[in-house]
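All protein chains of the complex are present and in place, except for one that has been dropped.
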Amino acid sequence: MGVPKKITLKEAAGLIKDGDMLTFSGFTIWRRPMALIYEIVRQGKKDLHLFEVNGGTHTEVLAGAGCVKIWESSWVGHELYGKVGECLGRGQVEGKIITEDYSHAQCVARILAGAYGLPFFPTALSMGTDILNPEFDMLKRAGLRDGSNPKIPQKKYEIVKDPFYDMGELLLMPAVNADWALIYASQVGTEGTVRVFSQTYTDTEVIKAADKVIVLAEEIVPETYIRQEPEKNIAAGFAVDYIVECPWGAHPTGSQFFYDVDADFTREFYKASKSQEAFDKWAEEWVFGVSSHEEYLDKLGMTRLMKLKANSVMGYSTTVKRGTR
Amino acid sequence: MGVPKKITLKEAAGLIKDGDMLTFSGFTIWRRPMALIYEIVRQGKKDLHLFEVNGGTHTEVLAGAGCVKIWESSWVGHELYGKVGECLGRGQVEGKIITEDYSHAQCVARILAGAYGLPFFPTALSMGTDILNPEFDMLKRAGLRDGSNPKIPQKKYEIVKDPFYDMGELLLMPAVNADWALIYASQVGTEGTVRVFSQTYTDTEVIKAADKVIVLAEEIVPETYIRQEPEKNIAAGFAVDYIVECPWGAHPTGSQFFYDVDADFTREFYKASKSQEAFDKWAEEWVFGVSSHEEYLDKLGMTRLMKLKANSVMGYSTTVKRGTR
Amino acid sequence: MTAKNYAKDYKPMDLLAVAAAKEVEDGDVVFAGTGLPMLAILLAQLTHAPSAVCIYEAGTVDGRAPDIPTSVGDARCAYQASIAAGLTETFYGSLHSGYVDLAFLGGAECDKYGNVNCTVIGDYRSPAKRFTGSGGNPDINSFARRTVFIMVQEKRRFKEHVDYITSPGWRIPKWPSGEYVPKKEVYGKFYKGGPVAIISNMAVFRFDEDGIMYLDTVHPGFTPEQVKDNCSFDLNISRCRGETETPTVEEIEILYNKVDPEGIFLP
Partner (left out) sequence: MTAKNYAKDYKPMDLLAVAAAKEVEDGDVVFAGTGLPMLAILLAQLTHAPSAVCIYEAGTVDGRAPDIPTSVGDARCAYQASIAAGLTETFYGSLHSGYVDLAFLGGAECDKYGNVNCTVIGDYRSPAKRFTGSGGNPDINSFARRTVFIMVQEKRRFKEHVDYITSPGWRIPKWPSGEYVPKKEVYGKFYKGGPVAIISNMAVFRFDEDGIMYLDTVHPGFTPEQVKDNCSFDLNISRCRGETETPTVEEIEILYNKVDPEGIFLP
């Protein structure tokens, strides 16, 4: 399979087709492939089917811009900087976005199954909840569980009995194998080996579970360097299809050892997300109003970005003002 | 749960009761808890039930000494230094040891299920083999699948159909939760955080899957040191019950970055393993003939051990003679 | 042990953090989320439970950053952690594996069985309003031995029936029929425990033998009747033990100077 191909952000977004199923690296407001998300919005992609273990600012940008048709996940919000997903919520309330709720660990089960080439993964977590209410199977209600879409399982879940130790009932969760994994990674070697710093979230599984993988790399580093500590790497080059070198590519989400979450930016976005009009204005300024990632960074400005810059020993910014004191 | 308790090798072996189910760290002839294995033999434990993802020299020492009643695994041998497991094979041919064969990855499925608190783990690997021949279910033939032993599942495996994507049939493999995980680890922090160097094999899973965990540490290091790179650690202190500090505790098996496999010792053992008489003589010299791990190391001698010592950059010995040139 | 020196001045948030911290036993393996749960576990570690261990679902075990994390995915969670891995490790390798003793959780609505909603207002199929969704709430609540909820007390939030059961309390639907049965019947041998307390801004609630919520203590300034008036269901106040213990000077000092000196959760 060889070494992944280096492409530009524009080329990367151009690969994604309307209606494709996407999944992402990161966790809520950390290590999201934001620069690529913006470019997808700029290119006006439609009817996207998102599966994500949890959502965040990137979800809201896509939902606000009208790119999302189906959202399967467990959570959306901006943590401290915006309690709920207003754009997605609006789409859901208006019936424009089909939502399939799973619990967080059920989503992990689904992506693990996808990563391991298994059709399902078992779990006993979150039984006895309305997540499992057959009346609330929204993809079924939408007539989408007939097997015609290979990305949508014929059932939301299955209840089975343990045949080995009489533990009782538990659940099987269907695999997810998205068309695309859009990944932001801390470092990528010149032959494609991928590393993320600190927590790995579900990045390892997301890469394996997708048909095609695009990695936004904060840095591209010598392959011999990244192979000095192979226990810290999460994917080999043969598991990656395309690489985009893209410093600050996760902004406004955070990237351990590079930069913190941009709290002010996220709060402003959250405010804007509360109405379509305000969102559109925000997108006009921050997405359509800049023609490239470089222009976006210039617009943010050096002073702002330096405040977010991580202390290289601690892994997070020790200069950004986080609270009231 | 707090910090694991520091005990001696003798105390560690003393905790294990006749008939207990054991599982181990390592892979074939690497990172096996050999010093503890010898002590278990010295203390004359009987009727042990071994589950191991793969066997190795430690298995043969236990089998040769008559400690083993049930062996569930996929493989036994000494790699290049002894092609098959002669002691175990003798026990099997003579009908003294009940063998339940699984494939390597099916064993991984079983220990993964155990690690995750799941009753089973799915796999489509190794279907269509005699491993699944119902006539060859040896624990069932021995009447041990009646549910009375909580460590033995009521079925060897289960065939199920994928209900989600019509992939066809696949297997469910029953969890393993041994009474004891006997682990050899490269480093353990003063509060019990566990690290192994290079490949992790199935050590992470083995620790989680067992009811109680004893770790033989090549080194005990400051907790603050081991926490500087938490991505390299495989278990937190609360997952470990007992720690024995035991340098060279894996000999004659190898330990990455500390020492290579002792090929000559293993070849000698393999030769001895071919008859019970020769094994007994070997054990008289190397197990019963030494009263402690320290005496065993002294008997091996510094010159021999220094040849095995790993180069600290490469992680393996660059001075040991491995081949014919 | 000297007599406790109770603080004269404290905010409602301080009382909640202190009450929550008291639920931690030394040596507990605790699953905590962003905000008050972090204050509670950190305060507990600095007072009566020094060997309690905290797991954040994003992938870290027992981090020891000098600065409080802003979210569970934060770089701060990984600093001097025992393990930095991912969600497979925390949800399956730790939680499903059975290591978790205690968890702190939140919610928008609850009923008297401790069923919690953090998903929607209105009919799920055409909701009036979406919340964040479940996150790990039901996962953690279903497998931790003890869970403690921290919630805002309002009549419309303490309901006879929640609009959607996001997180399982003591009487829950068994699917596919949806018949309500005790939690143990749904979880079989996976059963480990469930909600032991709800801490609101007015009171601390616990659950009786039948898994029904009762008033345990009221926070100073409130009466049992006021609390009952702020529940839509018929709250049992007969077992109320009196007032919730208030923060000590030392606890306040630790909270503001050691746990959250930047004023992130305690402005």
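The letters A, B and C name the chains in turn, as written, and every chain counts its residues from 1.
Note that in this section a contact is a pair of C-beta atoms (placed from the backbone, for glycine too) under 8 Å apart; a residue touches a chain by one contact, two chains touch by 3 or more.
Quantities reported herein were computed from a predicted structural model and do not represent experimental measurements.
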| item | value |
| --- | --- |
| Chain not shown, its touching partners among those shown | A, B |
| Sole contact to the chain not displayed, among B:K17, B:K46, B:K96 or B:R141 | B:R141 |
| Contacting the left-out chain in the complete assembly, out of B:P4, B:G89, B:P153 or B:P174 | B:G89 |
| Contact residue for the chain not shown (choose from B:L48, B:L132 or B:L297) | B:L132 |
| Omitted-chain contact residue, chosen from B:F51, B:Y165 or B:F265 | B:Y165 |
| Residues in chain B touching the chain absent from view | 26-30, 53-55, 73-77, 79-80, 83-85, 88-89, 92-93, 95, 99, 101-106, 108, 112, 123-136, 138, 141, 159, 165-170, 197-205, 254, 256-257, 260-261, 263, 310, 314-316, 318, 322-325 |
| Those residues of chain A which, in the complete complex, touch the missing chain | 1-3, 115-118, 189, 191, 193, 204, 208, 224, 227-228, 230-231, 233-239 |
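As a working rule, only the chains that are shown with their structure count from here on.
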| item | value |
| --- | --- |
| Chain whose Cα centroid lies at the greatest distance from that of chain A | B |
| Busiest interface, counted in C-beta pairs | A-C |
| Cα-centroid distance, chain A relative to chain B, in whole angstrom | 39 |
| For chain A, residues contacting two or more additional chains | 123-124, 165-167, 170, 198, 200 |
| Where chain C touches two or more other chains at once, by residue number | 60, 78, 84-85, 92, 96, 190 |
